[in-house]
Every structure is written in structure tokens, then in C-alpha cells.
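Below is one structure. I have some questions about it.
Excluded from the complex is one protein chain; the other protein chains are retained at their positions.
Right after this comes subunit A.
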């Protein structure tokens, strides 16, 4: 390859070299009537609720690529720090990379301050990064955790705005989940009630939104303990094939074989085929 004649050394980070080429390609392709491949999104239902001792985060597990389900069991609750977890909706790669970068930054920060990281720190870091990229990073997040000041829950939008609330929902199924929250949320719930509420909210999103589906994951964060329940509930089980009770002892699933004697035999004739050996050759294999 020829060396580039560049005066200044290259910088890291995003490179916009191919943007003009991509714009031209997209125009050409739409003229022909085809579609450019789209990014994998998590049309999603994610939600979080603050209860008496901590936070419950919930998410469904379907990732879509246009009209096709790309991943039937993807994990949308990402680790940020031992006491902070984050659910992500939007473009799957963006949420994944953003949460990993913030997790690394929080780890470095907590090593340098030698304290457990706070949820407000993670919120501030995420908000500043998302605003810097003006919404081109499509990551809508629900951030929750328990730190020295108690439980905190934030919702973060792709352009960088944040809200600190007792219950939040995000994603394409957020309206269905928010309806359940608005009906049954109470302050200072017990852990089991909070888990049931989040499970019902995600189930509402799964059954009423095309972009959400499969299982329900929960993450319960309290002071000193994190329960990552994956899967907590399998709302959409794949269908079981038709069962045939061939013997009364056990049922065989998906077996389409019929037992011998089902079809009555009318006549039977056996014709012997006489084969004549015409030529016999032996080929030695070269195994040296």
C-alpha cells in the first residue's frame, strides 16, 4: 500500500471518511429499489422501580432487525459497577458499548477515589457523553443502583436529558409498562410486591408491543446484595409439537412414526435380483 501523504498524525475516535461515500451508495441503492441493511435495535420494554430497600430493574429479551427477531434471548440489563446496573433500549451496539465505556470509567474513578461509585456519577458521565454526540448514539437507558445515599433511579434519553424518578419505563413498550406502573405503584413497597409489579409491567409490554418479547429478566439491587434473575419468567414459550400417546406409559412428542401393524398387509411377493460380476479391479492406495 502506498503511504499516505498526511501532514498531521491521525487521531483516534470516530472517523467520518466514508460518510459521503455512504450517502452516495444509499441514494444509488434506493434508486434501484433495494434497502440498505439496518442496525439491530432492541425494540424493547425496560423499566425500573424504587422500593423500600432498593431498586428493581426489569427488561424483556427480544432484539429486532427491522421486521425480524435477531436475538430471542438477549441480555439488556448491563453491569456498570457492583452496586449499579443499567437497562438499555435503542440500537443494541450503542447501548452495549456505552455501558461498557461508562463501566470502565466508573471503575477507574472509584479506584482513584477509593470509594464505592455513586449512581449520580454514572448518570453525569452518561449524560455528558450522549450530549456530546447529539443523539447520534441511539441509547435510551434506565440506570439504577444503591449507594451511600440510598437507592436512585434515573432515565437517560439518547440526546442527553435525564430524569430522576421513583418509577421509569423506556423503549417501544414503555407506554404499556407505564400504564401498569401508574395503576399499581405505591411508595415504600416490599421486595416481593416490587418484583411482581415489574414483572407485570414487562409482561404488558411483551404482550402488547411487537418489538418486545420472549422472557422477562429482573435485577434486584439492595445495599450489599444484587440478584440478577435471568430468566425470571418465560412469558413466551416456544410451542411444543403435537403429542401422540402411543403407549399409556409415556407420551412421545413430535413422533410421527406409526406402530407396526397399523396398515393391513394384503399381498406380499419377493423377487430375487440376479447380479452377475462383470469386472473386478483392485486399486491400491498410496499410503506412503
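We adopt the following convention: contacts are C-beta pairs under 8 Å (C-beta built on N, C-alpha and C of every residue); 3 or more make two chains touch, one makes a residue touch a chain; residues count from 1.
Operating definition for what follows: contacts and distances are computed from a predicted model.
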Omitted chain (choose from "Auxin signaling f-box 2-like protein", "Anaphase-promoting complex subunit 5", "Eukaryotic translation initiation factor 3 subunit C" or "Proteasome maturation protein") - UniProt protein name: "Proteasome maturation protein"
Touching the absent chain when the full complex is considered, from A:79, A:133 or A:207: A:133
Contact partner of the left-out chain, one of A:10, A:149 or A:287: A:10
Sites on subunit A contacted by the missing partner chain, in the whole complex: 1, 3-16, 19-20, 23, 97, 101, 104-105, 108-109, 112, 129, 132-134, 136
